[in-house]
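One protein chain is absent from this view; the other protein chains keep their places.
Moving on to chain A:
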Amino acid sequence: MSTSAAAAREEVVVRRLSPLPQSPVPAAAAATKGHSGLLTNSKSGHSGLLSSKSGQLGGDSKRMKGLFKSKPRTPVDIVRQTRDILIFADQSSTSLSDSKREEKMAELAKNIRELKSILYGNSESEPVSEACAQLTQEFFRENTLRLLIVCLPQLNLEARKDATQIVANLQRQQVNSRLIASDYLEKNTDLLDILIAGYANTDMALHYGVMLRECIRHQTVARYVLESPNVKKLFDYIQLPYFDISADAAATFKELLTRHKSTVAEFLSKNYDWFFGEFNSKLLESTNYITRRQAVKLLGDILLDRSNAVVMTRYVSSRDNLRILMNLLRESSKSIQVEAFHVFKLFVANQNKPPDIISILVANRSKLLRLFADFKIDKEDEQFEADKAQVVREIASLEPRE
């Protein structure tokens, strides 16, 4: 609760009280006006007085009592109450009547909304870093994150979205200059398995997907996910027929393979064979246009990254890979052609081309040169033109080796 809101309440109290001439309260209220002590002071001192006047105050008295009772909850209180309801929701999915349950879930949704506005602020106030830190600390002190993830399917759409934004925000909150979310996830890696598996559930996929992408901002978490068997599932999730879900899975896949350079380089070196085997057959040779397009773009991003130089050298020395890229180069889709070119040029530019690569390039020399002669992109791009000229020169000058 912000101080301005408290001040506003105080004003309401003062205004409501003033038409009561005999009451000693207006003086007291006027005296305390301007500092927020009124609400707490009155608890001990004046509250008895007020309630005795209830006859005179009529309908307002209830509301006023409410005002005096409600001591603003701290961020820690809200996290605790959220956790309590989550525990309840987790354990008692069937034992309660629907109305009671609905009531609890409504309360939960309200708490979640409040947590969100502490973390993000609202139209009236910016977030307060101290409150955020308290919230974060309490959140990870116990298993609130686990409960929230596990119970997410029980929430309504709006609460799911709020919860997702909370989880996303918590990944960036520092407590004593530590990202404690990362520490928590390291000890609870099974949560990441739940999040990834979420792609198979059409109702949860978009929420879990956002959470997952935020979690893999932590390098240790990304390493876990990359090295877990789950990463193989992503190859399938990318090809799900629901466009919104497959696109989200593709975004996660890209993040995993581009964000943490050293982790990615290490992962690709260790898992080269199966990874590029799957990448080629499932993605680059997919029958789905959008899968091929995103995959060839990602391949370019990976191979052109300096930190993956070793992997790149290996990739461009394989004739199978060259064949796949040449097929992509021949596609009628301009977007795929252009992205394929950015990978193809690496095969050509490689100064230590294996003989079988050279012989393929020589065998297809005239076709390739004809292709590049008409190969233009819509935007003017000097770098692209320079690359193309170099590729053409290189191919033209190739000598077949025995």
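Operating definition for what follows: contacts are C-beta pairs under 8 Å (C-beta built on N, C-alpha and C of every residue); 3 or more make two chains touch, one makes a residue touch a chain; residues count from 1.
Here is the rule we use: contacts and distances are computed from a predicted model.
Note on the omitted subunit: UniProt lists it as "SERINE/THREONINE-PROTEIN KINASE FRAY2", one of the names in "Ribosomal RNA-processing protein 43", "LSM complex subunit LSM3", "Cell cycle checkpoint protein RAD1" or "SERINE/THREONINE-PROTEIN KINASE FRAY2". Of the listed positions A:N111, A:Q165, A:N308 or A:N321, the one in contact with the omitted chain in the full complex is A:Q165. Taking the complete complex into account, A:E126 is the one of A:E126, A:D190, A:D374 or A:E399 that touches the chain left out. From the options A:V150, A:A247 or A:L371, the residue with contact to the unseen chain in the full assembly is A:A247.
Checked against the full complex, the candidates A:K187, A:R306 or A:K379 give a single residue touching the omitted chain, namely A:K379.
Mapped onto chain A, contacts with the missing chain fall at residues 93, 98, 101-102, 105, 120-121, 123, 126-127, 153-154, 156-158, 161, 165, 168-169, 172-173, 202-203, 206, 217, 241-244, 247-248, 251, 288-290, 293-294, 333-335, 378-380.
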